[in-house]
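A single protein chain has been removed from this complex, and every other one stays in its place.
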Amino acid sequence: MKTALSADAAAALIPDGSVCLIGGFMAVGSPHRLIDAMVRRGVKNLTIVANDTAMPGKGIGKLITCGAVRKVIASHIGLNPETQKKMISGELEVELVPQGTLVERIRAGGVGLGGVLTATGIGTLVEEGKQIVEVDGKPYLLEKPIKGDFALIGCKQADYYGNLEYSLTAHNFNPIMALAGKQVIAEPHHIVPVGVISPDDVKTPGVLVNHLIERAI
Amino acid sequence: MKTALSADAAAALIPDGSVCLIGGFMAVGSPHRLIDAMVRRGVKNLTIVANDTAMPGKGIGKLITCGAVRKVIASHIGLNPETQKKMISGELEVELVPQGTLVERIRAGGVGLGGVLTATGIGTLVEEGKQIVEVDGKPYLLEKPIKGDFALIGCKQADYYGNLEYSLTAHNFNPIMALAGKQVIAEPHHIVPVGVISPDDVKTPGVLVNHLIERAI
Amino acid sequence: MEDKDIIAQRVAQEIKPEMLVNLGIGLPSLVANFLPKDVHVFFQAENGVIGLGPRPPEGMEDEDLTDAGGGFVTAMPGAASIDSAMSFALIRGGHLDMTVLGGLQVDERGYLANWMVPGKMVPGMGGAMDLVAGAKEVIVAMVHTAKGAQKIVERCTLPLTAVRRVSLIVTEMAVIKPTERGLVLLERGPGVSLDAIVKATGAKLIIEGDVPEMRLN
Partner (left out) sequence: MEDKDIIAQRVAQEIKPEMLVNLGIGLPSLVANFLPKDVHVFFQAENGVIGLGPRPPEGMEDEDLTDAGGGFVTAMPGAASIDSAMSFALIRGGHLDMTVLGGLQVDERGYLANWMVPGKMVPGMGGAMDLVAGAKEVIVAMVHTAKGAQKIVERCTLPLTAVRRVSLIVTEMAVIKPTERGLVLLERGPGVSLDAIVKATGAKLIIEGDVPEMRLN
């Protein structure tokens, strides 16, 4: 069983300098209350792995604006001009990764694979500095696994074992990231007693989740 | 929309010599009515990719007994003495693959990866004849993707788009195999009208499914 | 008719019933407006949900149901929620029938550049590299020239999105099919002369026989 923490108590668990995988796609499905608490606490020097940096004032965008982030690994930063500005000024390091490669690299980290062999990025700038492995005469990029000190997960519903359900387009990177954080913190809209969620509805088994944040309402 | 076929009509779609991925774990979750129809039709020379060959008289075991199979790629054949006997007599070729490697190889085939880099099998007989790829100084076996001409899927419920739900331990290899068949044939216990299954309950999107078999009852 | 509507309407003619189609943000997203009502298509957005529907009535938006640009959408009957891993499994595994993307440049080899302008605009590739590498058909939907500058060129000067030949280029002036032999001009835009097309194009066009005008409503 897991006692649900306040967002502030959860944010206090995340040291400066941590590598955080953060779920969400343009802020949809991100752990919003936890992000707000991290901004309040003034966390610094984070490496953030996420699909995108949302936009200023929304989701991960708030962490960018307040200067909590040293490095971003993402597939898209185009809708957050502050990320681009900080990248150009050298304040922020940005590693751009094709979206499908990003999710597979995180999965590889979470499921214990040595890397990902993908055709995406072959013959492009993404290829630079990477090993190419031939399989049956076809070249594939070897993309390395990604793991986080923390995975910060937004979800629809949890039970007190940490079993998680997700909603519609708020799934996105969350279920995969929940495999790849040394510590997994989940922020559900609702929490229900153990036994209420049907086994077939669980998308992230509770054994992967270390901390639950209190329900929204 | 897909019209539901009889099991016999579906079995008629599968030519002799096909590579069939078949879901199920010790016959739990296999497409039983389709297997019976394949036995009736007398299909020959199949290559079967499955976790196991169940036991005589059950699930995939029936295909082994009736001589429909030329080659098996599986992780375990220990509970089917007929598989072992036919293997020893040379009637049946058997490739044994660690279970986790097997599911990742099928996934790699289904999601378009060049292969799987895994520590499983390193230093064992499984290593023989395979490429070893070093990633950050650690050795990994390169295991090749597996695809099927057909994926034969057992499931709990479907709608007429082919959206699929699975039940308890009858999930097993089914959701992954549904990604890796050129043609996917699903055998549901029930079929419901389109719109009845909540989007969040769908585990295999209907766009992956080519044919549905009539409901059981 | 506006240029972008010409393009969207012409692209819509390429879409066949029951296809799984990914429309990019911006111009490509207009294509949905020109599909005949009786043609059922599955729209997928990278961020999740197969079976996207139009924007809901005001007040009925769901913060967990958006397209890849973050705009509110609905789910059609038979929709399926998918996480990012499944989304790119479909895209990279050869399950996506068609992707429609914008373009900055396309060259005589049929190679597309659409994700960055060095020193000026580095939004990230998002899912573009995966889409171009993985979709069965890749359609580039773009205006023929950008403020007078040619976008169809001999060799892309901007960084490539993939080294794969795209299936079709649709502009307001022309429909062009990249082939092994080069760029074949298939159709002219409404009232556009061959001469105008050649002048607006920076690459050699193969012109065979009569080149018909697009058929638009």
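The letters A, B and C name the chains in turn, as written, and every chain counts its residues from 1.
One rule holds for everything that comes next: contacts are C-beta pairs under 8 Å (C-beta built on N, C-alpha and C of every residue); 3 or more make two chains touch, one makes a residue touch a chain.
Keep in mind the model is a prediction, meaning the values are calculated, not measured.
Enquirer: Going by the stated contact criterion, tell me the shown chains that border the hidden chain.
Expert: For the complete complex, the undisplayed chain touches A, B.
Enquirer: Among B:Pro175, B:Pro188 or B:Pro205, which residue is in touch with the absent chain?
Expert: B:Pro175
Enquirer: Check each of A:Thr47, A:Thr124 or A:Asn163 against the chain that is not shown and name the one that touches it.
Expert: Checking each option in A:Thr47, A:Thr124 or A:Asn163, the one touching the absent chain turns out to be A:Asn163.
Enquirer: I'm checking contacts with the chain that's been left out. Which of B:Ala4, B:Leu96 or B:Val135 qualifies?
Expert: B:Leu96
Enquirer: Name, in rising order, the residues on chain B that touch the hidden chain in the full complex.
Expert: So the residues of chain B touching the missing chain come out as 25-29, 51-52, 55, 74-79, 84, 87, 94, 96, 98-101, 103-104, 107, 118-126, 156, 166-176, 203.
Enquirer: If the missing chain were put back, which residues of chain A would it touch?
Expert: Within chain A, the residues that touch the unshown chain are 110-113, 159, 161, 163, 179-180, 194-195, 197, 199-200, 202, 205-208.
The working rule: only the chains that are shown with their structure count from here on.
Enquirer: Comparing centres built from CA atoms, which chain ends up most distant from chain B?
Expert: C
Enquirer: Per the centroid of Cα atoms for each chain, what is the distance between chain B and chain C, given in Å?
Expert: 35
Enquirer: Where the centres are mean C-alpha positions, what is the separation of chain A from chain B, in Å?
Expert: 32
Enquirer: At what distance in angstrom does the C-alpha mean of chain C lie from that of chain A?
Expert: 29
Enquirer: In chain C, what residues contact two or more other chains?
Expert: Only 49, 75, 81-82, 85, 88, 92, 134 qualify.
Enquirer: Can you pull out the residues of chain B that are in contact with at least two other chains?
Expert: Expected reply: 111-113, 199-200.
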